[in-house]
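Every protein chain but one is kept in place in this view of the complex.
The chains carry the letters A and B, assigned in the order they are written, with residues numbered from 1 in each.
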Amino acid sequence: MTAREVAIFVHGELSGDEAVEILRVAKIEEAGPGDLTFLSNPKYEKHVGATRASAILVSTSFDSKRGSSREGLTFIKVLDPYVAFLRIMKRLTPMPDPFLKGIHATAVVPPSATIGNNVSLGAHVTVGEDAVVGDNTKIAPGCVIGNGVAIGENCLLYPNVSVYHGCRVGKSVIIHAGAVIGSDGFGFAPKPDGSYEKIPQMGIVVLEDDVEIGANCTIDRATLGQTLIKRGVKLDNLIQIAHNVVLGEDTVIAAQTGISGSTKVGKNVIIAGQVGIVGHIEIADKTVLMAKTGVSKSTEPGKTYWGSPAKDHARALKIEVITRSLPELAKDVEELKRSLEVLRNRLSETKS
Amino acid sequence: MTAREVAIFVHGELSGDEAVEILRVAKIEEAGPGDLTFLSNPKYEKHVGATRASAILVSTSFDSKRGSSREGLTFIKVLDPYVAFLRIMKRLTPMPDPFLKGIHATAVVPPSATIGNNVSLGAHVTVGEDAVVGDNTKIAPGCVIGNGVAIGENCLLYPNVSVYHGCRVGKSVIIHAGAVIGSDGFGFAPKPDGSYEKIPQMGIVVLEDDVEIGANCTIDRATLGQTLIKRGVKLDNLIQIAHNVVLGEDTVIAAQTGISGSTKVGKNVIIAGQVGIVGHIEIADKTVLMAKTGVSKSTEPGKTYWGSPAKDHARALKIEVITRSLPELAKDVEELKRSLEVLRNRLSETKS
Partner (left out) sequence: MTAREVAIFVHGELSGDEAVEILRVAKIEEAGPGDLTFLSNPKYEKHVGATRASAILVSTSFDSKRGSSREGLTFIKVLDPYVAFLRIMKRLTPMPDPFLKGIHATAVVPPSATIGNNVSLGAHVTVGEDAVVGDNTKIAPGCVIGNGVAIGENCLLYPNVSVYHGCRVGKSVIIHAGAVIGSDGFGFAPKPDGSYEKIPQMGIVVLEDDVEIGANCTIDRATLGQTLIKRGVKLDNLIQIAHNVVLGEDTVIAAQTGISGSTKVGKNVIIAGQVGIVGHIEIADKTVLMAKTGVSKSTEPGKTYWGSPAKDHARALKIEVITRSLPELAKDVEELKRSLEVLRNRLSETKS
């Protein structure tokens, strides 16, 4: 592709030779003619004058008129040079497609299922009765698609994913290996003898468009209604989403976080790893939860929380500073008690 | 079913027309003739006078003689109206059975295995040599039942469950998708060169009757003997149970909790999410562990613990209150030091 085509593909602004041919990608210090490189970390800026690359992706704030730049180097300015570089890399060096073309002879597809055009079903895939798989969706070996499940177009399901009966998956959804969609919510009613009766879990899970679910995540079906993961949500690995939870659009959650039943999480929320959130609360839009935070109360929009139990982040940092010097604080208090006693005695002497 | 049949099914006490026919379930504000509804949340009590339902499930403490009740409405009093409602809903609106009838052609069953009556084995199920599957048990696609495994009657195994060789599963056990029963305990002996030698894990896992195991849980086999999950235990998703752990009857554990090797957990214990328990201790009967608690010592019966490391719950709450105001406490101590110095100087002046 030409530098111009690269610029269009990454929504970049080009200065230099827009016809130069880009054949490969390479690191700035290793690149040669025909290579595209990138500058992201300022400490590599010294290489800009010497790189033999044909073109370079730089940040929009980069001044390509600087004296250190090499004559004839084509610049393409983008918001994030590294991401743009990876996108071009992906285009120029096609990865081996992990999915099969077509439907493997060992895949089990009942007559009642509806399979779209250009669908890939790997070996030992099981599709349930009345299930629907949309056009161009690829399902890797070992996946189990339950009865009545509907999966949209352009989805990727990696190996050994389990989608329980009745759940619904939107378009362009990615589900990584071992994830479980639609297991029973954890609901039991205590009986007088101390044992528990299972509460029927009659709802489903809905994953909207552009959702990505990490490996070995578990998303429970609703007791009634839906556990709802809205458009654009991205989940890392080993995350637990309990029954009737709602995750708002473009919310991202890091690994090993757990969200308890019926909690509603807003839009554009950022949740770090190993966070725990109790049930029946609301996490407001644009809330940020730092790693390992334990949340037991609803949050305010746009605020950052840390600690277990969760506190305002700035406040939690102040508390942490004092906590680290608690042994000295305790000594100070002991010293104060002694000094006060001394003063009291001296005062008694003075008065007597 | 008639209102009388409903009352018998949910162990309720009926007042009103016991012959009225119940055909469906509905929310209190949407119900019509033929519908059963329920009142659980007091804020919906205003609808009791207006609901067009034929019958309503109410709590045993509800006074159906109140003026606000609609003429002709049949009341059924139960301990938990919501749970009773869900049970009737399940009976009246049969869910699509997620399991196959019979044994799928792709299921692998060796001649040495014993398969009971009315067993369901889904597509791509693998049953091991000498394994036993009890009557009416249903095993979903992709499950792997190891050599010599015994599974009792009336069990449900959801997709892609792995049960290692030799493990034993009781009656009416439910295992959710992706769970692993019987993986090796984490045991290694350090060698002089700093590397580790694997300690053979020769025991098994036993799941007693009425146990439910959540999605993607991992339960390790014992080094010797058994990792034992007793009758009625309910595990949520992504829980780790290490080798030689014992969980007592009717203990319930929420998601992402981990219990280390050889710890004995008593009966009717309640453990919240993301709790961690060290090895070789005893969690006494009816202990309650709050979310994210880290337990390093044995507990006392019936007590509630919180925090990491675990503390008596009431005490931990007191500590948390002080912790939240630590910056002010530290300021107070600084102020005290200054004031004391002032006093000391004044006293010196006085004395001199």
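The rule is simple: contacts are C-beta pairs under 8 Å (C-beta built on N, C-alpha and C of every residue); 3 or more make two chains touch, one makes a residue touch a chain.
Owing to the predicted nature of the structure, the values given are computational and were not obtained by experimental measurement.
Enquirer: Which candidate, B:D220, B:D236 or B:D285, sits in contact with the chain we can't see?
Expert: Once the missing chain is taken into account, the touching residue is B:D220.
Enquirer: With respect to the chain omitted from the figure, which of A:G12, A:G134, A:P159 or A:P309 is a touching residue?
Expert: Per the contact definition at the top, the residue touching the missing chain is A:P159.
Enquirer: Of B:R52, B:H165 or B:K264, which residue touches the hidden chain?
Expert: Final answer for the missing-chain contact: B:H165.
Enquirer: Of the residues B:G16, B:G34, B:G116 or B:G258, which one touches the chain left out of the display?
Expert: If we include the chain that is not displayed, B:G258 is the one touching it.
Enquirer: Spell out the interface residues on chain B facing the chain that's missing from view.
Expert: These residues of chain B touch the chain that is not shown: 106, 108, 124, 126, 128-130, 142, 144, 146-148, 160, 162, 164-166, 178, 180, 183-184, 186, 188-189, 194-200, 202, 216, 218, 220, 223-224, 238, 240, 242, 256, 258, 260, 274, 276, 278, 294, 296, 308-309, 311, 315, 318-319, 322-323, 325, 329, 332-333, 336, 339-340, 343, 346-347, 350.
Enquirer: State which residues belonging to chain A touch the missing partner chain.
Expert: 80, 83, 86-87, 89-90, 93, 95-98, 104, 106, 122-124, 140-142, 158-160, 174, 176-178, 210, 212, 214-216, 232, 234, 236-238, 249-250, 252, 254-256, 267-268, 273-274, 291-292, 308, 320, 323-324, 326-327, 329-330, 333, 336-337, 340, 343-344, 347, 350-351
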